[in-house]
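The structure that follows is given in the form of structure tokens.
A single protein chain has been removed from this complex, and every other one stays in its place.
Chains here go by letter, A, B and C, matching the order in which they are written, and residues are numbered from 1 within each.
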Amino acid sequence: MIDLLTILLLSIGLFSFFSTTIGILRFPDFYSRMHAAGKGDVFSSLLILVGLGIYSLHHFTGASILVFLKIVAISVFIFLASPTATHAIVDAGYESGVKPWTKDKQEEGSDDLAT
Amino acid sequence: MIWQLDLLILSLIVLCALATISVKDLFSAAIIFGAYSFLMCLLWTEMGAVDVAFTEASVGAGVSTVLFVAAVFRTTRKVKDRGVKRYWTKGVGLLAATSVGGVLIAAVGDFPGFADPLSPASTHLSPYFITNTLTDTAVPNIVTSVLADYRGYDTMFETAVIFAAGLAVIAILRRSKTGVQHESREKVILSEGYEDTIIRLVARKMVPFMQLFALYVLAHGHHSPGGGFQGGVILGASFILIAISYDMKMLLGRMSEKWNVLLGNIGVLVYAGIGFVCLLLGANFLDYSILHRILPATDEIMARSHGMLGIETGVAIAVSAIVVSLYVNIASQGKHDKGL
Amino acid sequence: MEQFFLFMGIGICVLMLLTLYRVVVGPTVIDRLMGVNVFGTKTTVLLLIIGVMFDRLDMFIDISLAYALLNFIVTIATSRYFQHHKTLSATGYGYSFSKREKSDD
Partner (left out) sequence: MHYIYTFLIMLVFWVTLSGKFDLFHLTLGVISSALVSWMSADLFMLDPKKKGRVATACRFLAYFPWLIKEIFLSTLHVAILALHPRMREEIDPTIVTFKTILKKDIARVALANSITLTPGTITVRIVEDVFYVHAISRKAAAGLPGEMEQRLARVFEGS
């Protein structure tokens, strides 16, 4: 039962990581890539962490409960830190003058930033 | 050792290393080098060297990337290799590098295999530590007891080296207001950053937890990976986070330059002082078992354990003070006014 | 179950290999920074998965926590660089897309 739940959570997490990575590779400009990087990572790492925490409750002892609590601490930390880091990177991009990709002027997209 | 993961991580590391040396922009190189350190930590973990991985995670991936960025922040991002245009110079360099590399690769063949039970290290030294550490010192983590007890001299001088490095950076970079103002060759133009509410608030709430975690790593080095170096670096990193999210004044208001240098001294002195106390009580230098005479309610074995905790504390104090002072001096060019 | 965790680890490694494209190729330095941030998160998770594989989760969890903390510090520090320099390219200390006049004098 616990095994099944773990496999389910971890698989969803891996799929979500996968879509995040595809998003990072495919989106046209820096800001929309940040959408993929910032959001997908939080959710998928939360899923995987919770899955591993549940798996660690397999042998139900005091030590495993503490491991579970530590995993919860890491999740809370990621929950706080990841959006802040996302904001910091986006703000750095905004400050240094990255132009957002827009539909009507596609020729001014991210491709000319490479030069 | 899981060979599939080993292979993947190794190829990632090689790609990162190639990217680091080929990119022209020093800031990018620092960032990619950070990724390289992340992966290196992963590789150590995957090979089972947990303490080394912890050190790599805290020193390599964390603080050294911040220090690189601070150095690039104050100097320049351009690579200057316009001096070398003569091809024979490059040719001689290539020849030297390949021949040394070839000799090294040839020497690899004489190494014992990974985790070979018949190699000299595994037949003489390791079994002694594995069988005797717990009965000698009551410390379950063998790495900690080897570092802090069996070869305590070595660790003491490592701490002294870190202290000397900090002193060297202060001596080179620190400039008082009255002294001669040297401008760097390429004048760096900085504009004022704005005050970021989000980063400030999150960093403010996070710093105490980070500091407690650092102290936990220090105190539980006997039972889990970690110890003085790692705890000290994380403690120093928490102070650096204050300086980054607020400004240099905030950091210097909490930890003034005088206290900082003093704490670096105190850390090394705590280490050496425990050694001298052992000497005064009539044992060898850094032989903690004699400390049971002055510590209450301990026998000789527990005295070794507590002695290790004492010197780890010294290491942590010294390392955190030096890390903070490295950051402060590099990020402000020794002027202690503005940082990242 | 052991096989499944191995599969997970390999999967995350392959995804890191894909993310490495953004770290190495860019195109801009901010993309590299984002790539490294994603690397950090993935590594935090991967460390825990390796911990489960070795059956010593209590040991690896400390490293993972330290990792998450320091990844945060690195990202904040690196992005603060741009608050003062306001330039993406490495071609000197003045060039930026819109603020050339402001910062280059």
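The rule we apply is simple: a contact is a pair of C-beta atoms (placed from the backbone, for glycine too) under 8 Å apart; a residue touches a chain by one contact, two chains touch by 3 or more.
Quantities reported herein were computed from a predicted structural model and do not represent experimental measurements.
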item	value
Residue touching the undisplayed chain, where the options are A:6, A:56 or A:84	A:84
Touching residues (missing chain, whole complex) on subunit A	15-16, 19-20, 22-23, 26-29, 31-32, 34-36, 38-40, 42-44, 46, 62-63, 66, 69-70, 73, 80, 83-84, 86-87, 90-91, 94, 100-103, 106
Hidden partner chain, residues of subunit B it touches	194, 196-198, 201-202, 204-205, 207-209, 211-213, 215-216, 219-220, 223, 242, 254
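Please note the rule applied: only the chains that are shown with their structure count from here on.
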item	value
Residues within subunit B bordering two or more other chains	196, 199, 206
Where subunit C touches two or more other chains, by residue	26, 33, 35, 58, 65, 69, 71-72, 76, 78, 80-81, 83, 85-86
Interface residues, subunit B side, partner subunit A - complex	196, 198-199, 202, 205-206, 209
Contacting residues of subunit C [partner subunit B, same complex]	6, 9-10, 13-14, 16-17, 20, 23-24, 26, 29, 32-33, 35-36, 39-40, 43, 46-47, 50, 53-54, 58-60, 62-63, 65-67, 69-74, 76-78, 80-81, 83-86, 89-94, 102-105
Complex contacts: residues of subunit A adjacent to subunit C	3, 7, 10, 13-14, 17-18, 20-22, 24-25, 30, 33-34, 37, 41, 45, 48-49, 52, 55-56, 63, 66-67, 70-71, 73-74, 77-78, 81-82, 84-86, 88-89, 91-93, 95-99, 110-111, 113-114
